[in-house]
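Structure first, then comments.
Selected chains from the complex are presented in situ; the others are not included.
So that you can tell them apart, the chains are marked A and B in the order they are listed, and the count of residues begins at 1 in each.
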Amino acid sequence: MKPTDISVRTSERYEFVSITGEVRRAVREAGVEEGLCVISSTHTTAAVTVNEDYDRDVPRDLAAACEAFVGSLDVSFEHAEGNSDSHFLTSLFGSSQQLLVRGGELGLGRWQGIFLAEFDGPRQRTVRVAVF
Amino acid sequence: MKPTDISVRTSERYEFVSITGEVRRAVREAGVEEGLCVISSTHTTAAVTVNEDYDRDVPRDLAAACEAFVGSLDVSFEHAEGNSDSHFLTSLFGSSQQLLVRGGELGLGRWQGIFLAEFDGPRQRTVRVAVF
């Protein structure tokens, strides 16, 4: 198990960036036939999520839903960096995801892909992929 | 590791269907004494979640909370299928869950069970169970 780091450059405050191709490649290079792939964000204001990676409107709508959601919260935050909404979304979406590996390939459902979910961009992000 | 597929027929747009019995059975049949069980949705508008599987009001209240939540979002979605709320809820609940296996049995807390979380029903769904 030697993890692969994927670098992602984001350009919006809330943005879902597909990393499906990079994760597929990391799984192939790991050389594991049947196993488990764990995909982790190393950050506290960016998550990893599995969703539709076909119609480009889906990740755009996810970002719009996040912005509408945190904008509607009637709450006063104390954290001085002003990104408590980003921390909140990160915990809701989750810091990591797991997918099966079958026949040496990432086991995605027909429409599924993997996204870095940016909640405090634009930033440079790192996603770690490990196969067991 | 040979996964077991569980078929679930849902009947509402938002619905939490218990699959605790089916997952317990798949774990017993896997024949692993101490390990990890991964339960995955193969869809992008249905999730898998762990919650109370005792009082039938809990899954009903979860579905009601989901409907109230997405109904309250002040956002215009672009995705032509009209189910961006379903994609959003799927990422929030998560596509997969993991549970320990101990003594050959699924390691659930006293009140815990496993649910297919339907966010765009009624539909036919598939949940994949793998034991490592």
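The criterion applied here is as follows: contacts are C-beta pairs under 8 Å (C-beta built on N, C-alpha and C of every residue); 3 or more make two chains touch, one makes a residue touch a chain.
Given the structure is predicted, the values throughout are model-derived calculations rather than measurements.
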Practice task
Going from the 2 copies shown, figure out how many the entire complex holds in this file.
Solution key: 3
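Here is the rule we go by: only the chains that are shown with their structure count from here on.
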Completion exercise
Note: in the complex, chain B contacts chain A through residues 1, 3, 36, 38, 40-44, 72-81, 84-85, 87-88, 90-92, 94-96, 98, 128, 130, 132
Fill in the blank from the handout: chain B partner, complex, touching residues on chain A are 34-36, 49-52, 55, 57-58, 60-62, 64-65, 67-69, 72, 92-94, 97-100, 102, 107, 109-112, 117, 132
